[in-house]
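Can you read through this structure? Questions will come right after.
In this view, the complex is presented without one of its protein chains, the others remaining in place.
Labels run A, B and C following the written order; every chain starts at residue 1.
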Amino acid sequence: MNGVAGGLVAQLLLAVLAVVVAVTTTGHRRNLLAGTACAALAAAGAVTGGLALAGRQGAVEVPTTLPFSPLVLSPDRLGGLFILVAGVVGVAASVYAIGYVHGASASRSQWSALAVFLLGMQLVPAAGDAITFLLAWELMAAASTVLVLADQTRSPAAREAALWYAIMTHLSMVAILAGFAVLAGQTGGTGFRVLANADPTSPAVSVAFGLLVLGFASKAGLVPLHVWLPRAHPEAPSHASALMSAVMVKMGVYGALLVALRLLPGGPTWWAVLLMGLGGASALYGILQAAVATDIKRLLAYSTSENVGLMFLALGTALLLRGYHVPGAASVALISCLLFVVNHAAFKATLFLGAGAILHATGERDLDRLGGLVHRMPWTGASFGVAAMGAAALPVTGAFVAEWALLQALIHGVRPGDQVVAVTVPLALAVIALTAGLALLTFVKAYGIAFLARPRSDAAAGAHEVPTTMRVAMGAGAIAVVALGVVPGPVAAVLARSLGIAGAQPIGLAGLELTGMGALLDPLSLTILGLLIGAPALLYVVVLARRHPREVAAPGWGCGGIRVSPRMQYTATSYAEPLMRVFDDALQPTRDVEVTTVADSRYMAARVEYRQRVDDVVEVRAYAPLVAAANRLADRARGIQNGSIHRYLAFSFAALVVVLLAVVR
Amino acid sequence: MTTAILATQLLALTTGVLLVTSVLLVWQRSLASAVRVLAVQGGALALLVVAIGLTEGDAELFVVAVVVLALKAIAIPLVLARAIRSSGVEREDKPLLNPTAGLVIVALLTTLAYLVSTPIVAATGGTGAGEAGPAAFSAPVGLTMVLVGFLLLTTRRRALSQVVGFLVLDNGIATVGFLTAAGVPLVVELGVSLDVLLVALILAVLSGRMGALIGQDPVSMMTELRD
Amino acid sequence: MSLSALVRLIRRTGRIAEPAPSDPPATPLPIPALRGSAQIRHVDAGSCNGCEIEVGAAFGPVYDAERYGAKLVASPRHADVVLVTGVVTRNMAEPLRLTVGATPQPRLVIALGDCARNCGALRGGYGVVGAVGDVVPVDLEVPGCPPEPEAIVEALRRVTGR
Partner (left out) sequence: MNAAETAATLLVLLLQVTVMTALAPVVAGITRQARARVEGRAGAGVFQPWRDLRKLVTKRPIHAAGTSWVTRVGPFMLLASSFLIAALIPLVSAAPLPLVPDDLFVVVSVLLLGTVALALLGLDAGSAFGGMGSSRHMMIAALVEPTVLMAVYALSIPVGSSTLSLIVANRRDDPASIASPAGVLGVVALAVVVLAETGRLPVDNPSTHLELTMVHEAMILETSARDLAQVELGSWLRLTVLLGLVGNLVVPWGVATDATPAAVAIGIVAIVVKIGILAAVLGAAEVGLAKLRLFRVPELLAGSFVLAFLAVAASYLVA
């Protein structure tokens, strides 16, 4: 029994322990103990993942009473990477939760669900066969549904969100199940090694690919299967939404990687184009919605579907380039995909934890009612700011490196003559560029409106810094965001090894060189150069500051106006308004203006009320009809049952007869 | 040898100008400048013919070039300019498609055109600029112009700017024609160009009349012209 | 007007600005900081707009005060000189104080025109708080009702010393 196997077993035991602790203890002790147990569980996962990533083999076989072969847990290097990510984020989230949870979110069920959720996420990448994969997947899905329901007693929105989430996640489950079933039918086995024998050119396998991508895409929150994201993430408690967004969604990416690289390599071109299309669409749509969102957690949720979109885009590009025999660029695209995975885990977890801190301190999620928090919550402000830089892919964060690598892959990926490539690659570049620009706006808005300027509500004015455990978790996240960006070379090398490909190697001061395309990026040297050049100016500025100290004027400059109130500031809504107008056709906001005039003249307005809401176009156009149809069907189905016991017995009797007939034949 | 290089450079330049002028026509709203751009496009077309003449080395094409210059760069623009002055409509206000979307669509149309015409390009020798024949440059460009012409025809309200669209369309056809058929017979080309001139005249007059009859002439209002 | 017509007009017009009247003034103001450059924020504290017209003329092409390093700016935070015209009315007293307070040190306040210096024709009028000097400290006064552009330019040259 070696390290990996030991780690896997330890996870199972720690999960049981965590549940027991959560159920038996009470009050603040529960938060402390259960939180610690969850952190230990996650840490075990991190260690296991690290070992697997380092190449250690190890398997655990769990015999089952089911008529299947025993469940196999044997993570490969790639799985190890995802387990590591899940574990590290899990530790941060658990520590954060100790200080964060209160009321409903501190209940027995919530803590137990958290433990099970962590376990599920750490087992999915460890699965060695389809059955285990699906079981772990279901564990993850069910536990997260419970977490979304945390606030259900008080908020109907939470109940609705949980409903959407449960339906979507189980549809995805069904799709994945069907996909694996088709593959199993083709190959006659459920182990991944066996499934890998399927012939990717046969139509049946293409169907399986479609089903699997459908399932994984809906878990990954890709447009148009993203509708659960902007509902579930805001309603779940923040440590849960951090886990869901930073890790669980990645399991969809892991599934796609598993299918595209390990199970069905060398598929037809349209697979790659499909992935690129899905990715590009959700990248654009997600960031567009994020840019105009005012609920901070909704904003983050949409930005998640943007980032996952970029990951799928990178994966699709890699497959495409592989198909056209540009191995160098293909592997760089793959590496950038994994770089996105890792960095997104870092900054998105930090952002959600930060949003949770804001919620904890002000009880507000609406950016329009926040402001000036940087003075009252310096720690949160700092970590959120750093993470926001990461989300905007600015240097020197890891996301910037990932984006840079992807762009390099695109630039070097084209040989004149391959039509498909010559068309898709420029389009992909355009999509990525627009996405990057909008992401910049989105996160300048998120940080600038929430933390800078003057408070827009009493809640924001009365904010306070959050407990230590939360600060520690957020700070660690922020450090990770920068660290990943400062030493991209080793990171990328590890990622490349986890895929068993070449294409990236460290250079200079932990810089990254993309071998075969003469492109290199050394953020540390860049920073040093910047400091070197900026130093004299900085020195001069400091001297000036000593000689001519600042003075503070009471109000900001309002054209000499005397009554300058915080309500005159730009809000998140107004900040995104120009963009809203530019993309009016895509977003289709509903605006209505209500003018109430004074009694004696209808030309003098007493008050003007302006309302504007942006609904999710996809949801309104695509899902609303479906939901309506489902309801009609349900109404009709109600006709069948009238409560008479005889009729129900008749139903089961008929069913029995039918089954018997089927058996006889 | 040097003439070959010169011809290639000329081809690259003229096709580039044709492409950009078509984009500009989608870009701006002012009819007067649209006509000016159209004139430039005509000139570029004439130059293109010259370049082909250099590569093919037949003198007949130079005559065609002169004719094209006279008609497309001078005559038709003049006619249109007068029509605009008489109609008093100088802007294409609120086209059915806002310019931003139109421009993005043009980008996609261009890609499509290049895709479709790759076989032709391949047929006329390689995809590299060095050995590519004239068709390699202008077949896709011509196709793009045809598509852009249709775009203008379908999305513009003013009759005159639709005339412009029609002329772009014709220029595109001419471009493709010159190249793929390595020079249409002189007579045919002359006939076509004269027809176009005729059409331009008639449309100009008509739009003038329409202007006189129903003030502004949004073509979308002309739904009564059935059977 | 089409671009070509504009170009033709420009060529026809040529240089409008008159040659600089004289050498820099003998008695520049003793603020070395503002030597060579002075950004000006203009405040109309309750003027009849006569002075505004003259200020406009002073910064127009003919007198071109900008050539001496003076420049009108949008925000007092950017300004060194607050150029006040007209008597200070009740509603403008506080804004005037705020504007001067919003101007970083070292700064100058110029009272432009007789109204600004001593209420001029509007002395004792309804809603008049007083001259500029009664509200904020004034460093330089420019007489005249309204003062001629030359006078304004001269004052500005004393500030910039050019």
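Methods note: a contact is a pair of C-beta atoms (placed from the backbone, for glycine too) under 8 Å apart; a residue touches a chain by one contact, two chains touch by 3 or more.
In this text, all values refer to a predicted model and were calculated from it rather than measured experimentally.
*Asks:* Write out, one label after another, the shown chains that touch the chain missing from the document.
*Replies:* Checking the complete complex, the chain left out touches A, B, C.
*Asks:* Among A:His325, A:Arg550 or A:His646, which one is in touch with the chain left out?
*Replies:* A:Arg550
*Asks:* Among A:Leu163, A:Val414, A:Ala459 or A:Ala502, choose the residue that contacts the chain missing from this document, as touch is defined above.
*Replies:* Final answer for the missing-chain contact: A:Val414.
*Asks:* Which one touches the absent chain: A:His28, A:Arg581, A:Arg613 or A:Arg632?
*Replies:* With A:His28, A:Arg581, A:Arg613 or A:Arg632 as choices, the missing chain is touched by A:Arg581.
*Asks:* Out of B:Ala12, B:Ala32, B:Val67 or B:Val199, which is the one that touches the chain we can't see?
*Replies:* Final answer for the missing-chain contact: B:Ala12.
*Asks:* On chain A, where is the contact patch with the chain that was removed from view?
*Replies:* 291, 371-372, 374-375, 392-395, 400, 404, 407-408, 410-412, 414, 416, 422, 426, 429-430, 432-434, 436-438, 440-441, 444-445, 447-449, 451-454, 507-509, 511, 517-522, 525-526, 529-530, 533-534, 537-538, 541, 544-545, 548-559, 564, 566, 568-570, 574-579, 581-582
*Asks:* Touching the absent chain: which residues on chain B qualify?
*Replies:* Touch set of chain B with respect to the missing chain: 9, 12-13, 15-16, 19-20, 23, 27, 98-100, 103-104, 106-107, 110-111, 114-115, 118, 121, 127-129, 132, 136-137, 140.
*Asks:* Which chain C residues touch the hidden chain?
*Replies:* Missing-chain contacts on chain C: residues 3, 6-7, 10, 13-17, 20, 33-39, 61, 64, 66-69, 71-75, 77-78, 80, 102-106.
Definition applied: only the chains that are shown with their structure count from here on.
*Asks:* Chains as vertices, touching pairs as edges: which of line, ring, star, complete or other describes this one?
*Replies:* If you draw each chain as a dot and join those that touch, you get an open line.
*Asks:* Compute per-chain Cα centres, compare each with the mean of all protein Cα atoms, and return the closest chain.
*Replies:* Here the chain at the core of the arrangement is A.
*Asks:* Report the inter-chain centroid distance for chain B and chain C in whole angstrom, where each centroid is the mean of the CA atoms.
*Replies:* 57
*Asks:* Between chain A and chain B, tell me the centre distance in angstrom, where each centre is the average of that chain's C-alpha atoms.
*Replies:* The mean C-alpha positions of chain A and chain B differ by 49 Å.
*Asks:* Where the CA atoms of chain A average out and where those of chain C average out, how many Å apart are those spots?
*Replies:* Those two chain centres are 58 Å apart.
*Asks:* Hunt down the residues of chain B that sit against at least two other chains at once, touch-wise.
*Replies:* none
*Asks:* Using the touch definition from the top, list the residues of chain A that touch chain C in their complex.
*Replies:* Against chain C, the touching part of chain A is residues 551, 553, 555, 557, 559-562.
*Asks:* Mind listing the chain B positions that touch chain A in their complex?
*Replies:* 100-101, 111, 115, 118, 127-128
*Asks:* Under the touch definition given earlier, write down the residues of chain C that touch chain A in their complex.
*Replies:* The contact residues of chain C facing chain A are 43, 75-77, 94-96, 98-99, 101-102, 104-105.
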